[in-house]
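For chain A:
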Amino acid sequence: MSTLRFIWDNFNEVLYLSWEHIWIVGIALLIATPIGVTLGVLITRHEEFASRVLNGANILMTIPSIALFGLMLPVLAIFNMGLGKIPAVIALVLYSQLPIIRNTYTAIKNVPPALVDAGKGMGMSKWRLLRELEIPLATPVIIAGLRTAAVMNIGVAAIATYIGAGGLGVFIQQGIARVYPEMVLSGAILVSILAIIVDGGMALLERIATPEGIRVQRRVSR
Partner candidate 1 sequence: MKNLSAKLYRIVIAVLILIAGVTFERTGLIELFSDPYEYPVLVELFLQHLFLVTLSMTFATILGLTAGIVLTRHRFRRYAGICMYVIGLGQTIPSLAVLAIAMSFMGIGIKPAVFALTIYSILPIARNTLAGITAVPPELIDAGKGMGMPPGRILMEVELPNAMEVILTGFRIALVINIGTAALAYVIGAGGLGDLIFTGISLMQTDKLLAGAIPITLLALFADFLSELLGVALVSKGLRLSR
Partner candidate 2 sequence: MITYQSVTKIFGKGKNTITAIDNVSFTIPKGEIVVFLGPSGCGKTTTLRLTNRLETLTRGSITVDGKNIMDLDVVQLRQRLGYVIQAIGLFPNKTIAENIAVVPRLLGWDKDRIAKRIDELLDMTNLNPELYRDRYPAELSGGQQQRVGVARGLAADPKILLMDEPFGAIDPINREEIQDEFLKLQAKLKKTVAFVSHDIHEAIKMGDRIAIFDRGRLVQYDTPEIILTQPKNKFVSDFVGADRALKVLGLMWVRDIINRKPKNIIQGSDSSQEALGFMTAEKFRYAIVVEQNKPIGFVMQKTLKYEQGPVRNVVEPYPLFVYENTQLRDVLSSMLMYSTPTFCVVDENKSLVGTVTYNDIQKAVKASYADETENVENEVAG
């Protein structure tokens, strides 16, 4: 229909904005993941901080995204970074923390203690244990957390258009302002497709990352 026409006619724009969108989300995840995973691992080793860290991350996520932008603006405006891609990326990084930290924490905690015990008994050092046992077993769940974060970030990035970050939200914003329905719908559809593709892709990644042994275990127990 006319929406497809629009996409076809403005293909360059579509590509550019899509790329902008992916870039923002990608950078945010690239920054958020090491922070989140590290924090997640740290609190499994230092339980005392676990609830406080998780609570903090939870608060961050409870704050509606647009409100977070609103709260950050005055603070960042001081450094002249109130608008644009930077606050967007910062907000995305903050939002991603909860799913990543929580999934990392839960995943590592769920490694059967009997296995950890066996490993320790065999003389594996803490680092070894982490690298060869806990992380491989925890990986699928961690990736599930990344998946949640990625999909969520795509949504928030769309909103970030309103603080000048660009991305596919531009179609929606501009479309509404100019009363150009095809543009609005294109933006909505494109960002939805992006979200679905990323979700599916990460689901695939989840499956690939599951160590062969666990996949067999799951198949057998069904």
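Basis for inclusion: all candidates are chains of the complex that A comes from, given by their letters.
As a convention for this text, contacts are C-beta pairs under 8 Å (C-beta built on N, C-alpha and C of every residue); 3 or more make two chains touch, one makes a residue touch a chain; residues count from 1.
Since this is a predicted model, take the numbers as computed values, not measurements.
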item	value
Interface partner of chain A in the complex, by touch - 1 or 2	1
Of all residues in chain A, those that touch candidate 1 in their complex	51, 55-56, 58-59, 62-71, 73-75, 77, 151, 154-156, 158-159, 162-163, 169, 172-173, 175-176, 181, 184-185, 187-189, 191-192, 195-196, 199
